[in-house]
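Removed from the display is one protein chain of the complex; every other protein chain stays in position.
Presenting chain A:
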């Protein structure tokens, strides 16, 4: 074989890529896009592919960053790290991204050696995190789990910072309460250590009004109306035995891959598999199972077989509800057509059929498992997607308060306060920050100024309508004014 020879191009090395003009301008554009989205009065962005694809209107970093396709490696690194933050904490994506951009911009202006700048910024960051965790911190409030006030406020500020949800004040209150209730549903009643939070599933429903949203204990499975009518209304007073299948029960045979299967005439593979399915059905009947849920398709004959034996059979549940279902029922998802081990079965307390909007649901009520479903209604797809994401974020934020029961003041307060603190300390006790690192005080002043103004301009980014931000340098207070 002949190999193709091509003159190798020499590798290009760019020194200090951040100083390149092109990088600066693209960074400025990115910053502009993100800054304009920030806060409750942030502007929205229409994301679409320009050739008639679906339009997404959003101001949330998770959606924005997912769809931004940047070319320069520096921006790629920046976006990837912000996305990483969002996947860990859900919240504060825009905060992180804007602070990044601000810091890069400000530090570059100082013209200090990169190593020094990095060292000092790390020091300042350390100082900030230590201060925010310390008892003396003036901008944090302990979360009081005995009342709903702070928790509700927290949820409300997450929701209101996403203007594309298009919620009125009343609707924000309604959804906040629902989110808090959903969160409380996931806390197990028993106080075994370690406490494992339960699951809350969010189902988005297009059509009904936002105020029709609700939260229900247990799991809702959407099923076509006709199928629901056919399920037998057998009600038992005792708990119902559940089998949960993650494998397909549709009766197709496993893929032979590259090879082929040779069967002799008059042997029907389909019938062979169907026999196997019916055998499985017989075992379910003899094991007194009441409810069979299948992630994929169930063969119509098996379904009928189960129904004639008064077993409720629901197929095409989908992959998302499998984990919550397993949690709610205690059943292990069954992955084969072989004999079922009795330990795989789970149980539920009861079931209902429910209708919301034009959709029909099968509602499973667990014995005591902390699983709940948040049913979010909204007028159309655009707004529904945005609201669902906001609610997921709010739920995550609530879960994080269990780990660290503190909240910080919002609306730019914390940033302004931190900046004031840093300024104060670098003037009065620079040694506390420097700690003999071999940097001069002048260098520290420069970097501290860059750092503080990055924080302050972040707080100022909350303003989008020509108002002015006034900061009290001494006490670190922050006002917005009309000019």
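Basically, a residue touches a chain if its C-beta (ideal position, glycine included) is under 8 Å from a C-beta of that chain, and two chains touch if they have at least 3 such contacts; residues count from 1.
Basically, contacts and distances are computed from a predicted model.
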item: Omitted chain (choose from "Protein SCO2 homolog, mitochondrial-like", "AP complex subunit sigma", "Bardet-Biedl syndrome 12" or "Calcitonin receptor") - UniProt protein name; value: "Bardet-Biedl syndrome 12"
item: Touch criterion as defined above, residue of A:87, A:114, A:129 or A:168 at the omitted chain; value: A:168
item: Of A:40, A:138 or A:430, the residue in touch with the unshown chain; value: A:40
item: Which residue of A:200, A:382 or A:416 touches the chain not shown here; value: A:382
item: On chain A, residues whose C-beta touches the chain left out of the figure; value: 26, 29-30, 33, 36, 40-41, 43-52, 54-55, 57, 64, 67-71, 75, 156, 160, 163-164, 166-169, 172, 206-209, 226, 229-230, 248, 250-253, 255-257, 259-266, 269, 296-297, 299-301, 304, 316, 357-358, 379-383, 411, 464-467, 480-482
